[in-house]
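For this depiction, one protein chain was excluded, whereas all remaining protein chains were kept in their positions.
Chain naming follows the written order as A, B and C, and within any one chain the residues start at number 1.
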Amino acid sequence: MVRKRMIYVLAIVLVVIIVAAATVYFMPRPAPELVIKVGLLASQSGPFAPAGALAMYRGMVIAIEMLNDRGGVEGYKIVPISADAMSSPDTALREAERLVTVEKVPIIMGVYSSAIAIPVAEFCEKNKVVFHDIVAISDEVTAREYAYTFRIQPRGSAWGEGTVEFLGELGYKYLGYDMPSKVKVAIIHEDGPYGVSVSDKNRWAVRKYGMQLVLDEAYSSKATDISSLILKLKAADPDVILHTGYFPDIVLFLKQARELGLKTRVYIGHGAGHANPRLLAESVGMEVVNGMFNIDPAPCQLLDKAKLGKDPYFGVPIGELIDEFLDRYYKKYGDRDPPTHATQGFAHVWTFITDVFSRAIRKYGKITADTIRMAAEETDIPEGMTPAGYGVKFAPSGAKDKWGKPWRGQNMRSYPVVYQWIEGKHVIVWPPAMATGEPVIPLPPTNPLAK
Amino acid sequence: MIIEAFINGLLFGGVCALVALGLNLLFGVVRIVNLAHGEIIMLGMYGVFWIYSWSKNMFLAGLVTVSSLIPFMVLIQKAVFNKLLKAPGINQLIATGGMILALSYGAEIVWGVDYRSIPLTFPIAQIHGVFISISRLIAFAIAMSCALLLYLFLYKTYPGMAIRAMVQDSEEAELLGIKPEKMYVLAVGITGLLAGIAAICLTLIYSIHPHVGGEFTLFAFLIVVLGGLGSLSGSVVGAFIISEVFTISSILVGLEWAYVITLIFFILILILKPYGLMGRGE
Amino acid sequence: MAVNLFKKIKWNIIIAIIIMFLILPILPWRYLIHVLTLIFIFASASTYWSFMGRFGLVSLGHGAFFGLGAYTSSLLFNIYGLSPWIGMFIGGVFATSIAVIVGYPCFRYGVRGAYFSLVTLALSAAMMYTFSAMRGITGGLLGLTIRYEPGLLQFQFPEKYYYCYIAISFWLLSIYIWRRIEGGTFIYALKAMSDDEIFAEHSGIDLCKVKLQITMLSSFFTAICGTIYAQAISYINPEIAGITWSLEIAFIAILGGLYSMVGPLIGSAVYISFSEFVRVLLGSTLVGISHLMLGLLLIVFTIFLPGGIWGSIRTILFRRM
Partner (left out) sequence: MIILRVSALSKHFGGISAVNNVSFEVGKGEILGLIGPNGSGKTTLFNLISGLYRPDSGRIIFMGEDITKKQPHEICRKGIARTFQLVRAFPNMTVLENVVVGSIFGGGIKDLDVALNESRRICEFVGLAGKEDTPVRNLTAVDKKLTELARALAMKPKLLLIDELMAGLNPVETEQAMALLKRIREQGITIFWIEHMIKAVVGISDRIMVMNHGMKIAEGRPDEVVNDVRVIEVYLGGRW
């Protein structure tokens, strides 16, 4: 009896192994003519997924659908080969390995988390495959002179710098100070690469403006109790809290902050969970997120369509593309106001394929990792000519940013904007060129965190 | 600040204790180290969430969740635990480890990966400038009353005593005519009950996602082992010790190192008292 | 009779592996080689784990040793340019000393069974949090990418199959070491210990010493596995010191059946190829399904095949439990 069962189970095992071998064997299918395979690597499962990775993936997929519906680029259809990174670098690497060696893709696009982007970038460099980083923002990704890594997305330093710049140039006035150096700032961040790279530049800029840094602490985004952090914040009594977190940790923070009576005058988030105030509001109540600032590339629904031009490749107004994208997103996923990560997924994929791929085909006649790379190096799109609003030009080899760090492959023309969630609407408050309204400082009295 | 931290630690400890108690009861009676206890609570949290958002009635939500978790646990007992009773400990760990994957990713398939949480907001309580988190206070109160009821049940009722007999010496208990199978079902049922209640408390504090369970399991284990496997009072004490060590050390050295310190503290204690603070040994 | 059969089986495997050595470079898909490398690295790790595991020292902290080995050699290489070939031994020594620091008191004061397992579990958790908290050096959760300088001395090669060779030979080494132990007198102490500790003590066996010796051996080589992994993947992050990995190492050994030498290999072959296969096939169509199936598989296996896959095959072949 027992033995019977065992034989039964063993049979299963054997089948499994055989099928496994079979799949590996049959996986490299011959690609038909005029097709470009594109690897889409995104954490569709695991903790990163809800924090924006899934939204990014959806944006990417819609971009490719819209392209193919318009006949693709230069007659080539785009075949997305999606792989789930499962929020784990280890898995991401195995999937990358598979995309490159089995599917033979010339380019891998995607990646939400910097912890995944860095090893993947390194892997692609080794294997001479283009890596187009869509959302991950850690400076490290483009700080290594990699020839095959490109990123339209701004870098984490732009986040960390941007918010403080906003305070130092504009915000301090609203706080009733005559000079930035009077502002008392607290920096808190999750201890992952994302939080670290953002908060580094927070620190740098805070020093630049001579503000008073009253607290600076990291926490694990998996933490189940951060009340101690909040108590420290209360003791430090800052005017401004600069917070970089994923999602559950932000909810936990806001809930405990409210309950432990934390008071502050300005609360500024740096992307991820903060980019989705509706979801936060569901968890902690609308009044808590009301008046919250966040920095991110503007979700396309916020962009002033009048300022956007015609799409360089298809010649249709970018405004229309955005509407179509939002419409498809709503039809497919039932969300009228998708988080900014969706925009990034859509806009960056769209731009990269229409601009770089088309040039590669026209100029070099074929799509390989190297033609893509060369084409990308020549990219030069002015402000307002992409669905993300900003222009695109990748930093050449050897170029250094203002901190003297290399940033080869980094888009030099992209920037995040500071916007405030006020009375259920987003208002862009920084930089002035993009501003759609005045910031509300300090926090509205209805907000329990308000002083 | 330290005082406030201490109080928070205390409240946090209450929540941890609730998670740990179920885990420990299961071990004490069924002799199963259930790594997936956190995941079961996670299921409960989803239950609470859905029923609440449908009915807007916390009590109903809690009631339904608890009453559905109990049979669920019994089911697991019949399907998995019973088959592992004779197996070596490591096999149990693997099977229950497998349950972690199965449950959390099963939840991911069913409910998706989005974070959910109940938009319940509590008034802010303040005594002499010391703020107290109401949600945690509630959780703490529930936890403590559960511990008390459990105590009364175990020490004042016949089935309770039978369970204790099982915990102390299962062979002896059998000689006394106690049917192990029955006790298993009873204990597992209670575990389910506790898990359900823990789920209610946690939904008040944390946002819900398929992997939320794992975040408590480690703490729960530290507590159970520190207090002594099979010693319920130990679990409660252990919960407070661990949470205080964690909270205080995170005030002193920051949250990141707090984990390391807590774990090292745990290892030291266990080396000094090999069977936990209140453990009886083998 | 079983013994002879064993010898035979062992030889078959040796031959099989020699053949594999020959065909590896001409295998068309590097992905397959990549997976093979992983399989053998994990196989060695869990073989070394089973040195302890099969004698009732169920460690759930081998991830700590694995990670320590990986980080030590990688950091030494990245910062001081010290060749990982040397670094891996230093890592091994570190791991061993940690093992002694935690192990000695445990064995001396009789921390046994589940308690021992959970102490080791805590150890690996502590190790993980330490790595992520020492962000300055280790890069925290950002992980650590090993500087890429191909070269034998740097332990880095342009082609994947070199790593596969190393992994395979390292696995063979683990088998060889196991044979040596089985041949000697040490095995009697171990067997006696796992059978009846008190009686073993009254037979003149110094339990503490024996346990310590086997633990040191196991941790040392597990650490070296870590280095090989780090070099093969050229990226590590604190997770590899964490609980998940510790459990995986144990899983694999049990899955394959830890009372035989090939068990761990079979275990890791099944575990890894299955998880890869399910993920590749269903990963992005029905998200999460792969882990779900893996979980169910683990449950089914431990319930129906308590002896592990190989153990059960043996049972069926030789009609003995």
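In this section, contacts are C-beta pairs under 8 Å (C-beta built on N, C-alpha and C of every residue); 3 or more make two chains touch, one makes a residue touch a chain.
Computed from a predicted model, the values in this text were never measured in an experiment.
Of the chains on view, those touched by the hidden chain across the whole complex are C. Looking at C:A189, C:I243, C:I289 or C:I303, the residue that reaches the missing chain in the full complex is C:A189. Within the complete assembly, C:A200 is the residue of C:M88, C:L141 or C:A200 that touches the hidden chain.
Counting the whole complex, the residues of chain C in touch with the unshown chain are 184-185, 188-189, 191-192, 195-196, 198-207.
What we mean here is this: only the chains that are shown with their structure count from here on.
The greatest centre-to-centre distance from chain B, using averaged C-alpha positions, is reached by A.
Inter-chain spacing, taken between the CA centroids of chain A and chain B, is 36 Å. Centroids built from CA atoms put chain C at 31 Å from chain B. Of all residues in chain B, those touching 2 or more other chains are 105, 108, 113, 256, 259, listed in ascending order.
Residue positions of chain A touching 2 or more other chains: 45, 49, 191, 218, 220. On the chain C side of its complex with chain B, the touching residues are 53, 58, 60, 102, 105-106, 109-115, 117-119, 121-123, 125-126, 129-130, 132-133, 243, 247, 250-251, 254-255, 286-292, 294-299, 301-303, 306. Residue ranges on chain C touching chain A, taken from their complex, read 29-32, 34-35, 38, 129, 132-133, 135, 139-143, 145, 148, 233-235, 237, 239-240, 269-270, 273-274, 276-277, 279-281, 283-284, 287-288, 291, 300-301, 304-305, 309, 312-313, 315-316.
Listed in rising order, the residues of chain B touching chain C in the complex are 33, 80, 83-84, 87-95, 97-106, 108-109, 113, 210, 218, 221-222, 225, 229, 256-257, 259-260, 263-264, 266-267, 270-272, 274-276, 282.
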